[in-house]
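A protein chain is absent from this complex, but the other protein chains hold their places.
We call the chains A, B and C, going by the order they appear; numbering starts again at 1 in every chain.
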């Protein structure tokens, strides 16, 4: 999706302005939003690819005016309803203070317990799928051209790197393909390559000759040059 | 400048939602902003190209949250200070209600009078500069490739049409070159061509084969294919 | 964005525009009655009825149509319309096989002398972003469904040259007067987001 999240190469956002002694969170609600987000992957049953695709659906004006955790909140409200965990009526009711929790509810057996957090986070969940190895279409050193694709759905090929020539510098092996997995259509693993693009290929002849950008790109994004 | 004004090809802005029986202006302040804008070209001494370049400098979040006339207001405040017509202090004072108009001021002789509006609007101001005709580098029917340029200043080559092949379909002759004129560096007229791009060249193989986009592009944007 | 860029705190636009006018009038640079005259001109003297009369004339007068296609600025001036934001005009004609549609993705260039000021949607993100990448989707929202073999030509309008669409004359309008024909022509028909 060519939405405002695809920011690479834009101008006019101003200076980076790093914050001195930045706290990890800037408000108590950000902590709760963050914690809820990580737990909702299981509770609402969505993948990271769906999460990214979902945040990308934030309307552009809202994407720019909201901070990171506000976008996460918007995602959880939307995806919670889509997945059937919540309803719009429930969200409105609880915000209005009129929602009554069902009586006699006890904590679900599936709910993550506090002591399970640290092991789960240390375990993580790789998207590497070595068993799906198919013959590599490209080899390190090959020159490729990225395709000009403009899907309305999630993709990890940014606009600035479409229809550009680059060189394969690493073959990471097969990984879950986000373009398909974000649509809940299965993992469909594809080979992931690291591709080097010269700055003058991406941005034109005026850019420093020695600069370059590396991008991890899936095999379906690429064609032989 | 690759800012948010360069919207061609973006997704996620939602439906067009035309308004039924739309009024020409939606609030009295929009009328005043519009009238002030047209008069400020002369009063503050800026060109249309500077005006467009100035609106493009609206920070992206503000660009998306503001309506058209709010962006115009921001432009007039910024450019009025840049040109020396106003100062930041004056703007703050008048907004705080503490500004006193200088005594004994009478209307400048240069100020446009009410009766001069209609003739001036009907006259307009073409940017066509036939006297600057230089030999055309391209002819109708030529295939060209647009350059991949990413200036931080005003340009009329949108991102979606950079490094794309097209066909020259009209030669409009020489026009004021906005990329230079917006920087107050003179009119520097350049030949303007209408270029036809097939949709599949711009957006990839999935787009309808019979669709196309026409863009008026200046000679310095183009190279022989 | 959690940005902390210095920028002027934005009071309501009403207050800002009032402040700007007070300053410029107070300095003797602008006559407020001239602002009124500008507003009056664009509220009452130009608008899509101008363009509609151009279209109707082209439908009834083949000689006029030929001049309009050859030199639109001059032919439009014959009917008394000219000037700012429309000094250099080109008319593009819809046919059985071609549908034209005008946008300005970078700002909102529009032919003021024949159409007046553009509607909000023409200046806003949805139309500007989508018209070039999915014109048929946009047209469907306007109720225009085109056969697959019709070529959609999107004119991403520049500041220098402004485009006006000449819609196809509806078959059922044969025999109508020029004024009756002009009354059938809509603003959207001349932008290309309606058939007439």
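Methods note: a residue touches a chain if its C-beta (ideal position, glycine included) is under 8 Å from a C-beta of that chain, and two chains touch if they have at least 3 such contacts.
In this text, all values refer to a predicted model and were calculated from it rather than measured experimentally.
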Against the chain that's been left off, what residues of chain A make contact? List them.
5-11, 13-19, 22, 24-29, 31-36, 38-40, 43, 48-49, 52, 55, 59, 61-62, 64, 67-70, 73-74, 76-77, 80, 85-86, 88, 90-91, 94-95, 99, 101-102, 105-108, 111-118, 120-128, 156, 158, 160-161, 170, 172, 175-176, 178, 192, 194, 202-203, 207-208, 210-216
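Keep this in mind: only the chains that are shown with their structure count from here on.
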Taking each chain's centre as its mean C-alpha position, how far apart are chain A and chain C in Å?
40
Separation of mean Cα positions, chain B and chain A [Å, integer]:
35
Scan chain C for residues touching two or more other chains and write them down.
1, 3, 5, 125, 133
At least two partner chains per residue is the criterion; list those residues in chain B.
9-11, 13-14, 59, 61, 64, 202-203
